[in-house]
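Let me begin by presenting the structure, written as structure tokens, before commenting on it.
Heads up, one of the protein chains got dropped from this complex, but the rest are sitting where they should.
As written, the chain order gives the labels A and B, with residue 1 at the start of each chain.
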Amino acid sequence: MGTLHIVNKPATRGGFARCLAVASANDHVLFIEDGVYCALPAVLAGARREDLLLHALGTDVHARGIDVLVSPQVEVIDERRFVDLVVACRPIVTWS
Amino acid sequence: MNKKRILILVRSPPYAGATSYETLEAVLVAGVFEQAVTVVFMDDGVFQLVRNQDTGELGVRNVGKGLRALDTYDVKELYVDGASLQQRGLTAADLEVPAKPVDAVHIGNLIRLNDVVLTS
Partner (left out) sequence: MKFALAVFGAPHSSQASASALRFAEAAVAMGHELVRVFFYHDAVYLANELTVAPQDEIDVATSWAEFASRTHVELAVCIAASLKRGIIDENESRRYSKAASSLNPAFRVVGLGQLIEASMAADRVVTFAA
């Protein structure tokens, strides 16, 4: 069973980099709150990992006006899908 | 009741606020409840392990001293991220309690092996 990594801060805070360093192949990463800024292509380009499944919480994407800017690699999801991800993964780790 | 494997990732330095000591208390309580507790100190969290912390004048609880209690509460699985130490110019000799050095891959494995992960 894969891990769900929740990233709630922009990349500058270091949590996303940490997540990338320790995540296992096929883990899921969900960007919420200010973490959705990690879903921008310029930020992901520096990520150097292709083996993670990326998601961003739509409510937070929409609030920040970045709907059209989010990378196509990132699946924008709603709260129900967030719940599904939690069901499908264990453990769940939050990175600030 | 189930015994869970609980991993705590400590990423913050000791005296920014109440959070560090509160996290330590949560670790101790997990030990009291006989859970399988593992703690990894990483990023600025490695500063919590530094010896000779003296908070007398600050008037706050001493995190370094508190960490020494972990052993008594049966929390013995302590790890420290080697790269975080190195980036900060610290070595095992600078540390208050013995923690096994690990790297990012190992931390990833520890995450996978646990049921619950709390980050601080």
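Quick notes on this one:
Definition applied: a residue touches a chain if its C-beta (ideal position, glycine included) is under 8 Å from a C-beta of that chain, and two chains touch if they have at least 3 such contacts.
Everything numeric here is computed off the predicted structure, so don't read it as measured data.
Looking at the complete complex, one finds that the omitted chain is in touch with A, B. Where subunit B meets the chain that is not shown, the touching residues are 1-4, 6, 18-19, 22, 25-26, 29-30, 32-33, 35, 115-119.
For subunit A, the residues touching the chain absent from view are 6, 8, 32-34, 57, 59-60, 78-80, 82-83, 86-87, 90-92, 94, 96.
Heads up, the rule we're going with is that only the chains that are shown with their structure count from here on.
Taking each chain's centre as the average of its CA atoms, subunit A and subunit B sit 26 Å apart. On the subunit B side of its complex with subunit A, the touching residues are 7, 9, 11, 42-43, 104-105, 107-108, 111-112, 114-117, 119.
Interface of subunit A with subunit B (complex): residues 3, 14, 18, 21-24, 90-96.
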